[in-house]
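What follows is a single structure, and I will ask about it in a moment.
With one protein chain withheld, the remaining protein chains of the complex are depicted in position.
In this document, chain identifiers A and B correspond to the written order of the chains, with residue numbering beginning at 1 in each.
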Amino acid sequence: MKFGVIVFPGSNCDIDCFYAVKDVLGHEVEYIWHDTEKLNGFDCIILPGGFSYGDYLRCGAVARFSRVMAAVKEHAAAGKLVIGICNGFQVLTEVGLLPGALVRNKNLKFICDTVPLKVEANDSPFTSLYQKGEIINIPIAHGEGNYVADEETLKKMKENGQILFTYVDNPNGSMSDIAGICNEGRNVLGMMPHPERACEDILGNSDGKRLFESILNALEGSLKNE
Amino acid sequence: MNNSYEAVGITENEYKKILEYLNREPNELELNMYGVMWSEHCSYKHSRGLFRHFPTTGERVLQGPGENAGIIDIGDNLAIAMKIESHNHPSAVEPYQGAATGVGGIIRDIFAMGARPIALLNSLRFGDVEESERVKYLVEGVVEGIAGYGNCIGIPTVGGEVYFNDSYNGNPLVNAMCVGIIEHDKIHRGNASGVGNSIMYVGAATGRDGMGGASFASVELTEESEEKKSAVQVGDPFMEKLLMEACLELLETGSIIGLQDLGAAGLTSACCETATRGEGGMEIDVLKVPRREKGMLPVEIMLSESQERMLLIVEKGRESEVTEIVEKWGLHAITIGTVTDNGRLIVKEGDRIAADMPAYSLDSSGAPKYYKEYEEPQYYQELKQLQQEEIKEPQDYNETFMQLLTSPNLCSKEWVYKQYDHMVRTSTVVKPGSDAAVLRVRGTKKGIALTVDCNSRYCYLDPRLGSSIAVVEAARNLVCSGAKPLAITDGLNFGSPEKPDRFWQFREAVIGIGEACRELDTPVISGNVSFYNETESQAIYPTPMIGMVGVIEDIDKSCTMDFKEAGDIVILLGETKNELGGSEYLSRLHGLEKGKVPTLSFGLEKKLQAFILTAIEKGLLRSAHDISEGGLAVALAEGCMEKGLGVDIQIQTKLRRDVALFSESQSRFVVSCSTEALTELQQLMAQQEIPNEILGKVTGEDFKISVNNSDIVTLKVKDMKAAWRGAFKCLMK
Partner (left out) sequence: MKAKVYVTLKKSIADPQGTAIQNALGKLGYSNVEEVRIGKLIELDLGDVSEGEAEAQLVKMCEGLLANTVIEEYKYEII
C-alpha cells in the first residue's frame, strides 16, 4: 500500500505521519510537495497537521488554493481515501470536501493534551477495527478546533452516521462534541485529534494505531474485491 | 570631537578607543555600529572577564561558547546543539511578541549551526501574580507568545519552569532555550572564510522595526522605555519555518561555508562576527539588502533587528544552486557582498563607502572589557540570621501542607504547558510536569533528557552557593530520568553591573556555577547574559538559569517521578537537616525570605547521583524524584499526582515536624521500588554507603504522613490532586 503525505509550506506534522506509516505500519509512504499536479499511484492521501501558510487569515484558507488540492479533490472523487488531521481537517473543510468549519477554541487558548474520544461509528474504512462506543485516548493540539456547522448539516451528518469520533469531555466547544467526521461517501476523514501521535507505547499510548490499521484493512479488502 | 557618542551609549574612553581603531573620527553610521556592538548585550564587556571561571572544554565538547550555540557529543556520530537566551525587556513591554521573537531568535541560533531544532524549553519569572493584574497580563501574553511561535513552527516545547517573586514585579524574565540534533560532520559555523565567496541574505525584508534592540536590552527600564518602543517586533513563525527548512536543505548541498542568524544588532553583528571568525574581512552593499520600507538610511539597514533573516556564506559560483532551493521554499536569496581578507568591514551604499572599519574592532574580541568593582552587600550577612523561634510551628499540618501545595510556585503548571504543543515530532517520551523532559533519538536506542532550573531565592541569599545548587539540581533532575548529565547552557539574569553590590552577585554566581560544573563534569557550552534587570533601583533576585542536557543510552530504561503501583516501597535517599533557610515554606507560610541556604556537599551529591543512575540502569527503581522546593512532603505528593496513587509514610526524627516535612536540604531523592527489588537495592545502598531511610509504602488513595508515630497529614489524593491542578487556573481567572 502506498500513502502520500502532503507538505504545505508550514505543515509540521508531516514527518509524524510519515513515520507512523513507515516505521509503525511498515508501509510505503512519500512526501508530496504542495505544487504537485497529479497524485498517481497513491492509495491514501494524508493532509497533516501544522500551520499551512502560517494559518494566517483563517486556518486552511490559503492552502486550499494550492495546486495539489485540485488533485486531492480528484483523488477523493475517485472514491480513494483521504485523511485530514488537525490542520488537514481545516483545509478539507475550506476546500469543501467536508462540511462545516473550525473556529477558535471556546477558551481562546491553544490546547495540547491527551483526551478521551468516543468512537461513534465503525462502519467506515477509518474506524473498522474499533468497537462502536469504545473510548480511546488520542492527543489533541490545536487553537482552532471548535467545530461548527448549521443545524441542517449537523442533522444530515447524524442521519448518515458521518460523525465518527466525539469528545467525551468537550475541550474546545465543538458542536455535538464533534472530534472527527467523514463525508457522505465515507472515503474522506477529517479529525482534530492526532492519531499519528498515539501509535507507539513509548509515547505513552497506541490507541491511534488501529485507525491506520483500519485503513490498511480497507485497502487490502478493496484490492481483493477488484 | 563628535559628542554624539553618548547618544549611542559610548563612553568618552570608548570613543577614544574608536579613534585609535580608525585613526580618524567615525561617521554617524560607524559610530552607531560601535554603539550597538559595544553594548553589553553584544560585547559582554562587563561579564566576559569572569568567564574564565567556567569549564568550557571536555572530551564531549564539539563546540564551546563563542558560536551561535554550543555542541556536545552524545555518541554514535550524533551531537546536541543548545543555547538559552533572554528576551526580558521586550517581553516587559509587549509580552506576546516579546516572548515569541525570543523563541524565534534562539531557534535560528540552533539551525545556524546546521542542527535540526528538536525541542524548546523556557524559564519564566514574574512578580506577584496573586495581587497584580499587570502580572497576570504578562503571564498570559508571554505564555501565548511562546505557544504561538513554537506551536506554529512545529518544535515541541517540552519543559521549563515558572516562578513568582516580588523582585520581578517590574522586570519579568523570559528566557528561551532551544535544543537541536546534528551529525558530527554536519556542524557548520558562522565563518566568512574563502576570499571571494559570496555573502547572501535570506528571509524577511529589513524594516525599521527593532531598531537598536541590543542597546535597549542594555539599559534599565524607565518611563522613557516607552520611547524605545520600536525595539519590539512582530514575529513570523511561518517565515522562520520556511527559512529553517531552506537552510537545513541548503546545508546538505555542501555549497554553504557558514551561516549566521541576524539577531541582536542585525547585519552589523552578523557581518563583523562572521568576518572575525573567518578570513577577517567583508564588503557588503546596503542597497542590495531587501528593504520593507522606502527611504531607509544605511544606519537603519545596518542596525535593524527585523526578525527571521539569515546570512549565508556561499561558495563562489554556487549562488544559483542556493537561489533555487531557497525559492522552492517561497523565499529569496540575494548576494549582498563578498568575503575579503583585508580585515576590514566595508559597508557600501552603491558606489559610496558608507563605513570602513577593522571588522574585529566591532566584535567582542575588539570591544572594551571591564573588570567592574564589586562589593559584598550588607544584606548578605544580615539575612543569614534566622532563629527557629521566629518560625511558629503550624497547628494544622493538613492546612499548611495544602497551602504550600497550591501556592503559585508549587502548584501544577499545566495551565501553562498545555498551551504548548509538547508532542509534535512524536519523540517526547516524558512530557512537561516531570523532573526532566525525555526525548527519544530516532534511529537509535538513545534518549536525551532536558531541564532548566534555578532557585533565585537561594541565589539572592547566597549567590555562589545558590548558583552551585542550581547546577546540581538540574543534574538531579536529569539523573532521576536515568540520564547522565553532559553539559549546560546558562541564562544569567542580573541587575546593573555598574552597581558594585549587583556585580558582586554576578561574580559570585559565575564562580558558583563554574565550581559545580567542574565537580559534575558538565562544561558550559553556551550562554547568555542579561544585565540591567532593574526598575527604579529595585533589582531582580540574581537568576542564573541552568539549562542542562543528559544522555540515556537505552531509552527503554528511562525512569519517571511518579509512583507506579500500590505496595511499592518508598525510600528517602540522603539526609534531612535543620535547613529551613530560603525555603518555600518559610516564604509562603511565614513571609520570610532569609536564613542560610541549605549546605551542599559535592562528594555526597556525586555519590547519590551515581547511585541513582546505577539503580535505574539495573532496573531496580520504579520511580525517582529529587527533593527541592517544598521539601520531602511536596516531593512525595508530586509522586502521587500522575497515577492518583497514595502513600503511607512514617518518619522518625529528632527534628521539628515542619523541618522534617519542609526543609530543603540538598542531595535528597524519593525513590520507590517493588518489594522484590528491595533486597538487591538495599545491598547496593549498603555497598555504596548511601544514607537512606525506608519511609513506607505506595497505597491506594490516601496521602498519609506520620511523624514520630503521630499522623499529621491525612488527605485524599483525589482532593489533593484537584486542588493542586486547579490552583493556577483559578489564579489566572
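Going forward, contacts are C-beta pairs under 8 Å (C-beta built on N, C-alpha and C of every residue); 3 or more make two chains touch, one makes a residue touch a chain.
Remember, it's a predicted structure, so these values are computed and weren't measured experimentally.
Within the full complex, the chain left out of the display contacts the shown chains A, B.
Of B:Y5, B:F54, B:Y163 or B:F238, it is B:F238 that touches the chain left out of the display. One of B:R292, B:R352, B:K618 or B:K716 touches the chain omitted from the figure, and that residue is B:R292. Only one of the listed residues, B:G114, B:G159, B:G207 or B:G527, touches the absent chain: B:G207.
Among the residues A:F3, A:Y19 or A:Y53, only A:Y53 touches the chain that is left out of the figure. Interface with the hidden chain, as seen from chain A, comprises residues 53-54, 56-57, 62, 65.
If you put the missing chain back, the residues of chain B touching it would be 93-94, 97, 204-205, 207-209, 229-230, 232-236, 238-239, 292-293, 306-307, 330.
Operating definition for what follows: only the chains that are shown with their structure count from here on.
Chain A and chain B, compared by their mean Cα positions, are separated by 36 Å.
By the touch criterion stated above, chain A contacts chain B in their complex at residues 9-10, 12-13, 15-16, 19-20, 49-51, 53-56, 109-113, 139, 141, 143, 194, 196-197, 199-200, 202-204. Interface of chain B with chain A (complex): residues 144, 147-148, 151-154, 236-239, 241-242, 329-330, 417-426, 428-429, 431, 440, 442, 555-556.
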